[in-house]
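The other protein chains are all here in position, but one chain of the complex has been omitted.
Just so it is clear, A, B and C label the chains in written order, and each chain counts residues from 1 on its own.
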Amino acid sequence: MTKKSPKKNAAKGKVSSPGVSEKILLKMYRSAYATRQFELKCMDLYRQGFIRGYLHPYLGEEAIAAGACAAIRPEDFIVSTHRGHGHCISKGADLKLMVSEIMGRATGYCKGRGGSMHISSKEDNNLGANGIVGAGIPIGTGAAMGIKVKKSKQVVLVFFSDGAANQGVFGESLNFAAAFELPVIYMLENNHYAVSTPVECSFGNCDLACKGPAYGMPGVCVDGNDAVEVYLATKSAAERALNGEGPTLIEAKTYRHGGHHINDPGLYMDQEVLAEWKARDPLDILRSKIKGKKKIQEIEAHVESELEEAIEFAKDSPQPSVDEFLDSIPNY
Amino acid sequence: MTKKSPKKNAAKGKVSSPGVSEKILLKMYRSAYATRQFELKCMDLYRQGFIRGYLHPYLGEEAIAAGACAAIRPEDFIVSTHRGHGHCISKGADLKLMVSEIMGRATGYCKGRGGSMHISSKEDNNLGANGIVGAGIPIGTGAAMGIKVKKSKQVVLVFFSDGAANQGVFGESLNFAAAFELPVIYMLENNHYAVSTPVECSFGNCDLACKGPAYGMPGVCVDGNDAVEVYLATKSAAERALNGEGPTLIEAKTYRHGGHHINDPGLYMDQEVLAEWKARDPLDILRSKIKGKKKIQEIEAHVESELEEAIEFAKDSPQPSVDEFLDSIPNY
Amino acid sequence: MAEMMYREALNRALFEEMRRDPSVFIMGENIGERGGSYKVTEGLIKEFGPERVIDTPLAEATFTNAAVGAALVGTRPIVEILFVDFTTLPMDALVNQAAKYKFMSGGQGQVPMVLRTQGGAGNGLAAQHSQSLEALFYHIPGLKLVMPSTPYDAYGLLLSAIRDDAPTIFIEHKLLYMTKGEVPEEEYVVPMGEADVKREGEDVTLVTYSYMTLKCLEAAELLEKEGISVEVVDLRTLKPLDEETILESARKTGRVIIVHEACKRGGIGGDIAAMIMENAYDDLDGPVSRVCGLDTPVPYNLELEKVCVPTVEDIAEAVIKIT
Partner (left out) sequence: MAEMMYREALNRALFEEMRRDPSVFIMGENIGERGGSYKVTEGLIKEFGPERVIDTPLAEATFTNAAVGAALVGTRPIVEILFVDFTTLPMDALVNQAAKYKFMSGGQGQVPMVLRTQGGAGNGLAAQHSQSLEALFYHIPGLKLVMPSTPYDAYGLLLSAIRDDAPTIFIEHKLLYMTKGEVPEEEYVVPMGEADVKREGEDVTLVTYSYMTLKCLEAAELLEKEGISVEVVDLRTLKPLDEETILESARKTGRVIIVHEACKRGGIGGDIAAMIMENAYDDLDGPVSRVCGLDTPVPYNLELEKVCVPTVEDIAEAVIKIT
């Protein structure tokens, strides 16, 4: 089991990492910045009444999706979670269709039927978010089994967090994937909380990466606030998978910047620890590694206008037709 | 993680083990011998048509139940499996009520409603066998939680086999018990098969004891054909549990002496390996450690007559009354 | 009499029962300091401590099975499953373990546990957080099933459920938590298996339960103005089912509509309709009909969500159609 201390690695993050090109850094930055802005805008939209239901911001965790998705290819699959906007954006989703979906409009990815908790994007090979915590793990495992049956050269990247790692399907899936050497990467976003329950209270052993070896695969622990670390770990896991060597468990340590969902103030969180994590903002860390500061500004400006456009598009989009909906209900 | 090679330990089994009294050895022998004879008689009864449904003999695995149950007290609980006769007998069950139950008679432990796969014995604190592979693990875990709530000084000993260790509730339960430091002992009877599927095919990592530490508890591997090894490991796990130090996982390696159930010839089993294991018969190993050979004969004779009596009793027992059954169906 | 919210009535029942009986304890996700997503367990941990108010890891199958085990050794566990949609995860604990233990053991043991959960649509929570799945438990022998519609019933039935020796599924409705009603200050129990005629009427019987009771009462109010007298039978307990009260009302009015939010196909409405037909056919003026949820997953969009669930207008229309 490879295990790294996140803090230590974070320190060396000042210089551009070997093996990660400026192009990749910028790509990751685009994802992370778009996610950050997307979440902030969605929280506004929620408060303005444009969004209903549950909204789980990915604020503070952006580096994980940005880094991991940059390490796989368009033809590779991801499986997402209830906190899934970052995954969706980083895998290449169209912000217009995303905002529309989260606003429940007919033009959204899921025609307004899914919402934030069920967003998926077929054209990006994003198999979707899930409202059942943990369910994505075996679904992603099965996608990898399907790939093996089809003999296509693809990888599945499964996102989930520490709470999901309490579910039985976590152990079952790791075992299943190891037994069949499936091309799957388990990206455990350890944000230290499942709603208000801290990892220390819900695990008998808080070293989550060590479950990898116990089930027959490498378990790697990285700094989840450092997109480069996540990228490199994912890259080598993807190579392993494509080489038919089987699955990898990656634990990426991070922290939510707020409560569990938009209406949760998260007062139970240790404010000191939170401040420490916020001081290590994944966007800052990534920015510090990018040489072309002008490129950063360009990306930011582009994301902002893209997002504004997306929100306009969504607001102008129609509600789904009730009649069409009623007509579409099948007889089973 | 303590890990011992079963073969190596088996070799030293010739001398009486330190810390295990002759009394305990005899007690274990009684359990193991009674189980052996019970299974052989039940197989006869099955073939004669007295028993229906599934019958999963515990032949070859007797030392595990015998050793483990000798290490706990009457007030401690056990949770059993579909292959549960050995657990039931070793925990002190009345053979009359057992045979009656397996023959479906009104006088059986469960009034003929449970049968072999659901036998339980409240007076012995045997919470019962289970037809759902793996289900006993969380039930036993919960019994330990109940004990903690009641603040009573008891231990729960949960039997299950390798197949059950594939189920999600295995990982969930270990984690749960470790997180709450529950007084529970997980006795993993690794008989190397789940029906016809060998352990090597169903696990990504065949070192099953190592799942203990991964979930936050000791993982011990013992020779399951040596009752003394099982006894000693269980004894110290029970002490740990009673001291409030939490759960232990014990992997006891063993091998079925035949197919999965009475109608399964088990042809898929490696006949050479099977012969090796049969050569290390748990009863022989235990006998070799007992000084009083005459005591052995007494026990055997006593068990045989007890069993004969039990079979007579069961055969003379009435079928459950259909009318009583119909009257007893509640309105929910 | 004090007016209190449904969720407060539940909270009070938990406090009182945990005080009365030290073998009662509760397990669930974020029910401790956080008091549960719907605040039903608020304050419990302060009084009873983390030994009896247990924030579990996110592992529904195990902590529900754990309740079975704990019940078998003499405690009375309450389990909270945040959404009835998630009871799919501990389904084995409910269907194959809790429901069957007493039977399979020939009566040697019993499983006095309560599974509290919450269902229904109405908050834009989409397909996996808006279901009404009571029919699944209704079909499994050995489980009691309670779905109260008022604070009064919620309190009295939760007391009953906790004291009952059978495993009981207790389903709350997310739109009921903030509704208010009178609750006597002294302790009382609402026995399981007794329906409550929430409104008497002569022309049509509405048989319903849980949140739809409120909709039926609203519809009855409306219909009164049109000169139609509607009786509303709130089942409160689905198992045991109070067939007597249902049949009595059916015989009186001769016209029955079953109203529930759950999908129509395979919902308990069919079962009750068939039961009424089998027992009171000659007293009926026409077929028993059903006003139920649409047979579809619940969509996220609020407008679409609305049409999936019976409205007051749907109910009133159905009544008018048969009178």
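Rule of thumb we're sticking to: a residue touches a chain if its C-beta (ideal position, glycine included) is under 8 Å from a C-beta of that chain, and two chains touch if they have at least 3 such contacts.
As the structure is a prediction and not an experimental result, all values here were calculated from the model.
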Given C:6, C:38 or C:103, the one touching the chain that is not displayed: C:103
Contact partner of the left-out chain, one of C:189, C:277, C:307 or C:320: C:277
Touch with the omitted chain, as defined above, among A:86, A:142, A:163 or A:282: A:142
Listed residues C:192, C:268 or C:309, member touching the removed chain: C:268
Hidden partner chain, residues of chain A it touches: 77, 79, 108-114, 118, 120-122, 127-128, 130-132, 135, 138-150, 154, 156, 168-169, 172-173, 175-176, 179-180, 329-332
Missing-partner contacts on chain C, residue numbers: 85-86, 88-89, 91-92, 94-96, 99-100, 103-104, 126-128, 133, 135-136, 138-142, 239, 262-263, 265-275, 277-278, 281, 286-290, 295-297, 299
Sites on chain B contacted by the missing partner chain, in the whole complex: 52-54, 104-105, 110, 112-115, 117-118, 130-134, 163-164, 166-168, 194-197, 201-203, 268, 319-320, 322, 325-326, 329
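One rule holds in what follows: only the chains that are shown with their structure count from here on.
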Gap in Å, rounded to a whole number, between the CA centres of chain C and chain A: 37
Where chain B and chain C are represented by their mean Cα positions, the distance between them in whole Å: 40
Where chain C touches two or more other chains at once, by residue number: 56-57, 59, 61-62
Chain B, residues touching no fewer than two other chains: 168-169, 172, 175-176, 179
